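Excluded from the complex is one protein chain; the other protein chains are retained at their positions.
Up next, subunit A:
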Amino acid sequence: MASRETTVFGTINQTIVVLKIIKHYQEEGQGSEVVQGVLLGLVVDDRLEITNCFPFPQHTEDDADFDEVQYQMEMMRSLRHVNIDHLHVGWYQSTYYGSFVSRALLDSQFSYQHAIEESVVLIYDPIKTAQGSLSLKAYRLTPKLMEICKEKDFTPEGLKKANIGFEQMFEEVPIVIKNSHLINVLMWELEDKSTVADKHELLNLSSSNHLEKSLQLLMDRVDDMSQDIVKYNTYSRNLSKQQQQKHQYLQRRQQENAQRQSRGEPPLPEEDISKLFKPPQPPPRMDTLLIAGQINNYCQNVKEFTSQNLGKLFMAEALQGHN
C-alpha cells in the first residue's frame, strides 16, 4: 500500500457512477446548492476503479441528530449484501460555476486522504454538463499540502517553508470512463436513433449569462483576496515595526550594559524579549491560498468558455457570410 500511496495515475469510472451522480443532482440540487455522496470501488494496480456510489441524504435543520457515519455503514453493509464493491474510495460533490475550492472541501478531502490514501474527490459540474459536455473531474491533495494540513501550520512562514503555491495544492487525476461492451453497443444504437435537435445545446451562442455569473463570483473572490492582502499588509507592517522596536531596545540594553561594565557594575539581567514584545497574530494564509486557487479555477473556466464561444461565434459568422 505504502508504495502505491502517490501512484494513483488514473481513475476508471463505471457509467453507472456518472449517471447516479447526475441523477442525484437533478433530483436534489438546485442552483448553487451542492450535493455530496460516497464513492465505492477498489484499487487495481496503480489505478483506482470506482464502481459504485451512493448519495448523502439531504438533511435539514430538523433532524440534527442524524448520524451520518451510521448511515454510511448501513449503506455499505447493504451494498455488500448485493455483492457490490464496498470499499470506500472517496466522495463526490457537485459545483456551481466551478466554485468548489473551499476550506470545507480541503478539510474533508484531507480527512479522507488521511484515512484512505487513495481516495479522490469527484467534482461534477452540472452547468457545463447542461451545455453539452460532461464535466467530471477527480482531484487529490498534493503530498505537500497533506503535510501542511497534518501540521496545521497555516502561518505565512509555514507556507513559505513548504514552498507551496495555489497550483500545487490539488492534483487532477485523469479519468477514464469505462463501459461494458454491452453498454457500448447500446450507446451506438442510441446515438443512431437520437435526433439532431438533441445536440443543439452545444451550439448555443448566448454567452452573457454564463459570463456574468462567473464574473460576479470572480469579483467576490477578488474582493476577498483584496481584503486578505490588506490584512496581511497590516500584519507585516506591524511585525516590522515591532522588529524595529525590539532592535532598538536591544541596542539600548547593550549600551547600558557596556556603560555598567565600564563602571564595574553587574550587567542588567537578560529579560525575555518575547514577553516584552508579543508578536502580532499572523493571519492564516491558507484561506488566501484557497482563494487564489479558486480564482484560478474561475479563470480557467471563463477562458475555456470564452474560447469555445469565440469559436462558435466565428463559425456562426462564417455561416452567415456563406448564406
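We take it that a contact is a pair of C-beta atoms (placed from the backbone, for glycine too) under 8 Å apart; a residue touches a chain by one contact, two chains touch by 3 or more; residues count from 1.
Here is the rule we go by: contacts and distances are computed from a predicted model.
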item	value
Hidden subunit of the complex - UniProt protein name among "Glutamyl-tRNA(Gln) amidotransferase subunit C, mitochondrial", "Proteasome subunit beta", "Exosome complex component MTR3" or "Eukaryotic translation initiation factor 3 subunit C"	"Eukaryotic translation initiation factor 3 subunit C"
Candidates A:E157, A:E189 or A:E317 - the one touching the absent chain	A:E157
Which of A:Q70, A:N83, A:S208 or A:Q281 contacts the chain that the document leaves out	A:S208
Listed residues A:M73, A:V176, A:L203 or A:V230, member touching the removed chain	A:V230
Option touching the unshown chain, where A:L136, A:L218 or A:M286 are the choices	A:L218
Subunit A, residues in touch with the chain not shown (by the definition above)	157, 160-161, 163, 165-167, 208, 211-212, 215-216, 218-219, 222-223, 225-226, 229-230, 232-233, 236-237, 240, 243-244, 247, 292, 295-296, 299-300, 302-303, 306, 310
